[in-house]
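Here the complex is missing one protein chain, while the rest keep their positions.
First chain written, first letter: the chains are A, B and C, and each begins at residue 1.
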Amino acid sequence: MTTSLTLATAPVVRRWRPRPGAIVGALMLGAVLLLTAIVPLLPGFDPMGQDLRAALLPPFADPAHPLGTDALGRDLLSRLALASAVTLGMTVLIVIMNAVLGSLIGILAGYYGGRLEALITLVSNVTLAMPVVLLLIAICAVLRPSAGLTILVLGCTWWVGYARVTRNIAAALRRQDFVVSPLTQGADSVWVLTRHIVPNVWPHTLIIAATDVATIVLITSSLEYLGLGVQPPVPSWGSMIFDGQRHLAGDPWLALLPGLMMLLAVGGVQFLSQQFTAETRGGLLRKGGMR
Amino acid sequence: MTSVLHQPLPGRASPSVGDVLLFIARRLALAVTTVLAVVTIAFVLGRATGEPGALLLPDNATQADIQALNSSLGFDRPLLVQYLDTLVGLVTGDFGDSYRLRESALGLVLERVPATIELAFWAFVIGLALAVVAALTIQLTGSRVLRAIVGWAGALRQSVPDFFFALLLVLVFSVLLGALPSLGRTSYASLVLPVATLATGQFVMYLRLLDAALSEQAGQDYVRTAIAQGQRRSTVLFTRMLPNAIVPVLGMAGLNLGGLLGGTVVVEVVFAWPGLGKLLTDAVSQRDFPIVQAGLVFVALAFVIVNTAVDVLVRRIDTRTAAA
Amino acid sequence: MSTVLRIENLRIETDGDTPRTLVDGVSLRVDRGESLGVVGESGSGKSLTVLAALGLLPVGTRVTGGRIVLDDRVLVDVEADVWAGERELRALRGRTAAMVFQDPMSSLDPLRAVGAQVASAVRVHAPRLGRRAARERAIELLTSVGVRDAADRAATRPHQWSGGMRQRAMIAMAIAHDPLLLIADEPTTALDVTVQAQVMDLLAEVRERTGSALVLITHDLGLVAENSDRLTVMHHGRVVETGATRAVLAAPAEDYTRRLMAAMPAEQERATPAVRTGEADALVADNIVVDYRVSGRKTPVRAVDGVSVRIMAGETVAVVGESGCGKSSLAKAVLGIQPASAGTVVVGGVPVRAELTGRSAAQRELAQIVFQDPYSALDPRLTVHELVAEPLRIRRAYNSAAVATLLADVGLDESYAKRLPGQLSGGQRQRVGIARALALRPKLLVLDEPVSALDVSIQAQVLTLLDTLQREHGLGYLFISHDLGVVRSIADRVIVMQHGRVVEEAPTAQIFSDPQHPFTRQLLAAVPRLDGPRRTARPAAA
Partner (left out) sequence: ATGTLMLSGCAGGFDDSGDAGSGDTPTRIVAAIPTDPTSMDPIKSGALVVLSVFFHTFDQLVTITADGELAPKLATEWTANDDLTQWDFTLQEGVTASNGEAITAEDVAFSYQTILADPTGENFAYLSSVASVEAIDDLTVRFTLKSPFSAFPRNTSLISIVPADTYQEMGADAFAQAPIGSGPYVFDKIQTGVSYDLVRNDDYWGTAPAIESISLQPVSSDESRVNGVLSGSLDVAPIGPTQVESVESQDSAQVFSALSNGVVFLGVNSTSGVLTDARIREAIGLAIDKEAITDGLLSGLAEPASTTLAPAVEGYSDDVKDPGYDPDRARELLAEAGYAGEPIPFDYATDGRIPLSADVAQTIQASLEDVGFTIDLRGADQQAHTLKVRGREMQGIYLNTWAPSTVDGDLPLTDLYEPAGNNNYAQDPRTTELAAEQRGVEGDSRLDVFTDLLSYSNEQGYYVPLYVPMNNYAADPDLDWTPRADGLFDFTQTSFK
């Protein structure tokens, strides 16, 4: 059931015809990336420089700080750019780690089955049953909380979704003739795994990864709230929103600007990922009557 | 007439007693190993995070006082003994008293469970129900516009972190309109905002899954068969496509509900909702290990139970998986 | 008068800014109680035409011209701007006209008991019938289409039914309301010949009883010859020829019809065998046993039970038998994909281990397989060039000239090299599969139903190709098929299997002229032929 579903929705290489959602998504994400890339090149870029006497300047009030300043008088535009780079960098790392780890585990489980699969099921159950936040708090209590630690912990615990999907696909692929065929021609499992299973699995991984970007950004920002993650004074979207939240009544832009960044990036990725999902075949239920 | 009709009935509609027992045994083994593994991880991490004595006494307590407290809590025993003690506690259901609150840890956890279940349940049910309704509407009307609107709204919702979304809800509905309580668990009204925060997220997730699954089903031949018999499209949608589409979604739902029952710390913090998540995160940071152990056992069990229930449900809906 | 369905000048196009014409000015007519055969190659618009008649066109296509009249009701008249509504159509579907679709596997809801599905087909147009009564009627219907113990079986779900039985259930649903018209869109393509014969018998019997007209869509000319009164031949979305079936087949007026008939495998054996003596035997398989372990069962399923096969170089040995008799399992055992649990395999004079992993790369190269389904045999992500290059790369013997030669061998020119499987027709895909199999110069080629998914014209091309290659390279073929016509035209020897055992083995000519085993005879009798017995006698009433 599940396998037929996943196989049927398999994104096949087709002509590149962008959908409207994807264009909007690309624009949204592009805006964030552009900001991230361009702002550090501007002369006023200084995400760390404090000036308590110029704190909480509103946007557009001071040409030196186009988007205003935060509670410590730091340039908001610079911090937004740096935070975007930091958060996106972390997120991408975490997503890649999980995607690679999860797909690897899933593919091996699906391809080899049997005991290995049973073991992996157990491990993923334990991983799911153990709340990540608790794990992270506990680990941070031992080691110093840092962006690296967050990346490591999240990067090693969020893979179950990938493993499940890729396991199903790999198990289905394993029975496909085109996977069996190279074996009869003298190839070994490594050949089959690398040339046929992985290339047919990774587009699915990519789709999960795209939706995961959103989740991971949200999770890391929630973790910032608990002090686990990027450490001040380096900004991240999460910490900027949390810090800004305190000023929501008086100086709402402090929270809203990073929120907007997050909206643009996360929403952008989601819209963009719709490009890769299978064209929804409306089937027979779209039409009524002859016309 | 040839063999086709003379072949024995392949498989049985209802699984035999042996099958059921085997299934139960497997599930139990999985549950036990999962809980054991979780408890062990928690124990190891717990011991690595340090002894709690210093956190329990006021600032002017001396090192000697702290030492005395730590050893009275049993931290001076060999690690293995402590571990075995934990396991014995696990079996007997006695996790000891919370270090901080000096009450039965299990009792404290169980005290929070209703609040957590209430939140998780409503968020889950409302999210799923709305998603089903929306997905069915999209299929029935075949409206691209509707699908686009719902899709975009969903993407927007998912781009706002829960804590921020919750805050915005509070600002609008509690502070501005004064229509709903902003915190606590005092009346049904106080359920609205936390549930809304979680349910919207759930809704978006399930809608995506369901819409994809239903669209998948819409292209299946059996749908065409039913329409060609003169069945109403809505009947086909409800009685044929939905059960087929819901099977893969249920698997996800199981995982997800299991996760929700583990607590939703952020929402609990924003709404001062007395749930398990906050209790557990506090307990971890305060090194209140009895609560951590009891809570994790509950979370792991909830997870296993929910997923077993989902498995059973799926096997009931789709007997093919039962045969395999 | 007595016309049930009349389609005039039907035109179907795709939606969108640049519509493609899929069906172009098709006209056809079905009279009461009559049986109309519709033939034509794949993609010629057969299905769309009849789907349009019930307003079941798939999303993305629409009627843009012509008229459809069903039982004197105008469903569409584009010029007069008449369009039947969903309500009106619903009343007709299943009652005036009912359909039986090709794939009985996917045409039933996998989650509902078959009986319940039949019952709901009953209740659609008899809403006042109680659930109980509908259930009883469903069992009655199932019994009437030859399902034994229908009452018991009704409670089971489709996956517990065999293909033939599912098709019976489909027919039971279709005749629930004694429709004036039955539309059967390739109702037997997924079934083997014996079951196909049963299903066609059943349809004839049902029509005898109900007096329904039949539209039979297929690309099997033998099948229409035996089962239709009139014949419509379609090509590229147009009707090229219409007339009384026997007359058209006896003297095709149109070029396309003639070509179609020429592509049918000749009903005679190969003239000149290609067997090479003096070379090592392509395959000597002795006493092969294949067991499948099935979870929940103590004893394994024995799919192949002591089968021995010997194939000389350049010889084609066909394995025939009904579905599930163990043909594919035998092939897999020879290749080691599903290791034989007993028996020995010697390929090209080299004894090899039972399991694939136990065979060296060189040993594996000796035997190659061409899979039945050309769709799943090729990695959708690789180009034709890459696909053919793969076996060479595995062997580290890749050069692009060799790939080009292989492609040329199977009749694909350079322009195909860059295409993806999705951009190839079934026959072209099968050629790529063959090129892949040939790349390693095997001694033995196992062909597991290599043409059953292809329509006759393409099938003929592939068979010719196989013949040429065999003569050139002295390949031994283990040719698995249930299409006896194909087998007759290509095989030197035939092995007939039943329930995992060989029941008869003989040279092709002997099998066809003088079958010994009753099962072989039964199999032969079930093959539809142009001059086969007619099942479609019009009921006297008409």
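Things worth noting here:
By our rule, contacts are C-beta pairs under 8 Å (C-beta built on N, C-alpha and C of every residue); 3 or more make two chains touch, one makes a residue touch a chain.
The structure displayed is predicted, hence computed values, not measured ones.
Taking every chain of the complex into account, the absent chain touches A, B.
Note on the undisplayed chain: of the listed residues B:R185, B:R208 or B:R240, the one touching it is B:R185.
Checked against the full complex, the candidates B:L106, B:V150, B:L167 or B:V223 give a single residue touching the omitted chain, namely B:L167. For subunit B, the residues touching the chain absent from view are 49-50, 54-66, 68-69, 72, 100-103, 108, 111-112, 118, 167, 170-171, 174-175, 178-189, 269-272, 274, 278-279, 282, 285-287. Summarising the interface, subunit A meets the missing chain with residues 48-50, 52-53, 55, 71-73, 137, 140-141, 144-145, 226-228, 231-233, 243, 245-250.
By our rule, only the chains that are shown with their structure count from here on.
Chain contacts here are complete: no pair of chains fails to touch.
Between the CA-based centres of subunit A and subunit C the separation comes to 46 Å, rounded to the whole angstrom.
Note: centroid distance subunit A to subunit B, computed from Cα atoms, is 22 Å. Averaging Cα coordinates per chain places subunit B and subunit C 47 Å apart. Under the contact definition stated at the top, the residues of subunit C that touch 2 or more other chains are 56, 86, 110.
For subunit A, the set of residues touching two or more other chains reads 1, 281-284, 286-288. Those residues of subunit B whose C-beta lies close enough to touch subunit A in the complex are 30, 33-35, 37-38, 41-42, 45-46, 48-50, 139-140, 142, 147-148, 151-152, 155-156, 158-164, 167, 171, 208, 211-213, 215-220, 223-224, 227, 233, 236-237, 241, 244, 247-248, 251, 255, 258-259, 262-263, 265-266, 269, 277, 280-281, 284-285, 287, 292, 296, 299-300, 303-304, 307, 318, 320-321. Against subunit A, the residues of subunit C that register as touching in their complex are 55-59, 62-63, 75-76, 83-86, 88-89, 110, 335-337, 356, 360-362, 364-365, 367-369, 371, 373, 376-381, 390-391, 394-395, 420, 422, 436, 439-440.
The touching residues of subunit A, when paired with subunit C in their complex, are 1, 12-13, 176-178, 180-187, 191, 195-196, 199-200, 281-284, 286-291.
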